[in-house]
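A single protein chain has been omitted; all remaining protein chains appear in their positions.
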Amino acid sequence: MSLIQTLARMEAVASGRAAPLTTVRHRHLSERPLVLVPMTTAGEAGAPLGVLVGTDREKPQLLAVPQPRDRELRFAFLAELAESVLPYVDGFADAVEWEERKETDPETGKRVAVQVELCADAPQLIVPSTAGIDFVRLLGRSMRFRRTAEQEPETPYPAPPHVPLLGRWFTHFGERSRVPGASLLLAMTGLLSRHWATGQSMLEDQHLGALLAWIDPPPGESGQVAAERAETGRDADGQLLCPPAGPATDPAFDNRLLSPAMARYDAGLSGAEEEVRALIEGQLRPTWDAVWQGLDLLRALPPGARVADRWKRDRWSYTAHRDRVRAGEPPQPRRDDAVTAAQKLASRETAQAQLDAQEALDDPLVMAGRRLSGEAMCGTVVHVEMAYSESRRPTPRPLVTLRTEDRPQLSENVKLYRPLPDGRTQPAEFVSYAAGGGLVVRLTGGMGRGKEPEPGSVPEADDAVTWTLFEHSPRGGPELPDPEDTPWTHGGPPAAAAAGAPADAPDPVTAEDFL
Amino acid sequence: MTRPDGRTSLPAQRGERSFDPAAAAAAATDAILHDTLHGTRRGVVVDSPPGAGKSTLVVRAARELAAAGRPLMVVAQTNAQVDDLVLRLADKDPGLPVGRLHSSEANAFDPALAELPSVRTSAKIADLAGMDIVVSTAAKWAYTKVDTPWGHAIVDEAYQMRSDALLSVAGLFERALFVGDPGQLDPFSVVGADQWAGLAYDPSSSAVATLLAHNPDLPQHRLPVSWRLPASAAPLVSDAFYPYTRFRSGTDHGDRRLAFGVAGDGSGVDRVLDEAAESGWGLLELPARHTPRTDPEAVRATALVVRRLLDRGGAATSENSPDPVPLTADRIAVGTAHRDQAAAVRAALSDLGVHGVTVDTANRLQGREFDVTVVLHPLSGRPDATAFHLETGRLCVLASRHRHACIVVCREGVAELLDEHPSTEPVQLGVTVKFPDGWEANHAVLAHLAEHRVRWRP
Partner (left out) sequence: MSVLDARLSRVNVSRDSRPAAAAPPAGQQTPTPSLRRRLTELRGPGVRPRSLDARALAALAANPGCRRRALLDGAGIDKGALAQALGSPATYGQSQFAIMRGITFESRVKADGGAALMRLLHERLRTDTAPPEGEEVALPDLSAAGPEGRAARTALALREATAAGGWALLDHPMLAVEVAGSPVYVEPDAVVVHPDGSWTVVEIKSFPMIDGAADASKVGEAARQAAVYVLALENVAGHVTARTGREVRVRDRVLLVCPKDFSNLPTAAAVDVRKQLATTRRQLTRLTRVEEIAASLPEGTTFDLRPAEDGRPTRPTGELSEAVETVGAAYSPECLASCELAFHCRKRSREQGAVETLGRGVRGELGGLRTVGEVLAAAAPEAAEEAAEDRAEGPGRPDDPAVLALRRAAALRAEALAGATGGAARPAEERACR
């Protein structure tokens, strides 16, 4: 945590209310997100207990499993989930825009411009917490290799239709959420703690109820008191006043309420199923409401100028997966091959650098943090001296003297970048510290092609300017070989390495599923 | 003793009198060159502890390959390393055609290369066709395309190269010699890479880790002798950081000497200088206090140590020259953990009128060598230890740059800080455990430094 964020937390402690970390909203929020509040069975991998799901905050759909260890009931639940989620996901597939993209022509090997489809909007899933994102990923993994009876009539315990497809989409959302700044699948705790500093630790911020208590405390109450109640407050029966945001349940709920109700269900008592459903809904509903409360808080913030640019990448991601599904490609493999792993890592590193740069450019409060750490400087132009490069065709290289209170970590010839009002970037380099304070910067581009700089391209005395030491649109890494060309150092092509089961073979199933 | 991976290492240094460092090093080099030139495997891996002659080996292997009529490419990690290699190659063989492939940005390479008659520089690989040896960074090679791959490559600083960087260049060569120091800082990623942990080709792991996971039976060698580290330092660095692959100093106690023309004034700074001159190590210990990273007292003490090193007319005697060589600013380095600490030390040195001393972070001091180093201890004054500050490689780099002496400036209380450090690290299945961990290595170094401690209140 940076010092400026630590300070914000301390302000929150002193005022009893969360302090802002940003002046704008740095993530895209859909007008119609799909909120998904999951709950899982303790001790089981991928055995959901229930979810509240939907796009209408007043009418969440409750899906529940009265006995999660029963495979039939689990499949029924997943089928319902697919019926509920897939229409939403597919709903963005057909409204498209056309974009021009450079592709390599397979025949000539030349780069040519082609028109490709880009979905005009994309689905957005919101879960309560980071554990919820992991759960989406886990569900995706558990479903995508299943076989339906339609795919394989002989398969034992076939999955209901659409379940494997939901698995593929959940896997895609889960992977995409690992890309810094991506917004197809977001956790509410992550969203809120990006924008507000509470008076507690980041660890405690994982609790959605406590986090909201700090950001939006009840009238007349301090955030700390409200947060402590949200964390530990229990009613006379020992049940939490604010149930956990899941997917893990509270052991007291399991032991005192759920377990007896399930026993009644197992015994075949009438009304037991409804009882289990009501219990699950009772645990999920407060979290459902909390997620929507969080959305209200976030929507009140104006979006950052470059948020739409990042959302466009999410739309590309959605479109690409839509195309893979339509083309009948197999599900994502269990583990990435060497080339895919390297590609993902490289693109995430680029996305992280872009996100860091864009957030700073969109938000003076984020930029303040970069200034404090010596990665940017704001100041006033004192003086501009015209100068030219020493080439055959001299080009303008004006020297700008800047007065600043900031202390950037500069050394000779360090590259600098100035954001221009139109969104472009002007390159420059640090020359030296000026006598009597201030520093001298040489502009190295962004002044047009002529002998004289274009009007307005060079700052003037008394202008307020910002230079960053970081690039504004950092480029991606080098091209990697095709997976079929994986070199010997990395085990050679994956096909040769994978002897035995094909990558998308279904998981083995056992006859008795009851653990 | 036997490593967990089955490799055997040298017998311990102590108690074996007949050890001939030059012969041991020559035998290791011969075996490496034999495998490189005549071996049948696609790769050869060489572990080189600090100052064991890695650059010399790379230059020699490159020249021998070239002499055998086998052109090769050399991959290094930074532009400075590439320039240094080209200069060394030209120095050994001024007529050897060497290409320096560089980026298209301004000041992409050392201007000194332009003076060398047989060295050609270009940003385009086509311009360098026909050169016996072409040298560049991994980053530049990754953007290079060739029709036929090179028969041979040398990959330098391979432990600091990330697996994904090797992936993007490995298609350029048929076979390669991988050379590096396993004890220095590991490569890292700014974004999470946990999902690939345990995979042989985890893109965030080191190139050598991936290479050996896929090719476990490649010949692996080790340079057994550090020519840089004095006899006072090799055992500690070897024990603390290379417990399974011990190495020894090429020189003996008494082969190197550091002396001052001016007697000490009795201050803590002078006393620690005398201790370091005498024993090779010195710990200047300031009173315990929690401070931010740029602790003004520790920074000033560090600068003062350097100032006095110069003022007292230090002179170094070594096997390199029969006469004492004056200890000048360019033979001294200050090492820190963070960039802002380095900046603060630079400013403090400038206030004291000292110029020309290298001041940098452990990251940037990797691969470099000085007569005397002054180290601001990474844990000095810290209220907590973090994985960054405990990283074994960081301390290893800082404690192994010197030929004569290393002086550590530190606040009291680091031992307690280490004791109170929580050990609740997550464990990834299938990931080879790095051992010793930072905790152990830090304690080992501290215990040794305690024997050379001078307490001082600035």
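Annotations for the structure displayed:
Just so it is clear, A and B label the chains in written order, and each chain counts residues from 1 on its own.
Going forward, contacts are C-beta pairs under 8 Å (C-beta built on N, C-alpha and C of every residue); 3 or more make two chains touch, one makes a residue touch a chain.
All values reported here derive from a predicted model rather than from experimental measurement.
Remark: the omitted chain is touched by one listed residue; of A:Glu204, A:Glu273 or A:Glu429 this is A:Glu204.
Only one residue in the set A:Met367, A:Ala428, A:Val458 or A:Leu480 touches the chain that does not appear here, and it is A:Met367. Contact with the undisplayed chain is limited, among A:Pro302, A:Pro330, A:Gly423 or A:Gly445, to A:Pro302. Touching the omitted chain from subunit A are residues 1, 3-4, 6-11, 13-14, 17-18, 20-25, 41-46, 138, 141-142, 195-196, 199-204, 215-217, 224, 231-232, 249, 251-252, 254-255, 259, 296-297, 300-302, 334-335, 363-365, 367-369, 371-372, 507-510, 513, 515. Considering the complete assembly, subunit B touches the hidden chain via residues 194-195, 197-198, 239, 243, 289-296, 381-384, 386, 419-430, 432-433, 435, 437, 439-440, 443-444, 446-447.
Throughout what follows, only the chains that are shown with their structure count from here on.
Remark: subunit A and subunit B have CA centroids separated by 38 Å (rounded to whole angstrom). Every residue of subunit A that touches subunit B in the complex is listed here, in rising order: 178, 180, 335-339, 341-342, 345-346, 348-349, 351-353, 374, 409, 413, 477-481, 485-492. The part of subunit B that touches subunit A in the complex is made up of residues 42-43, 107, 139, 142-143, 163-164, 166-168, 170-171, 189-193, 195-196, 199-204, 207, 210-211, 214-215, 339-340, 343.
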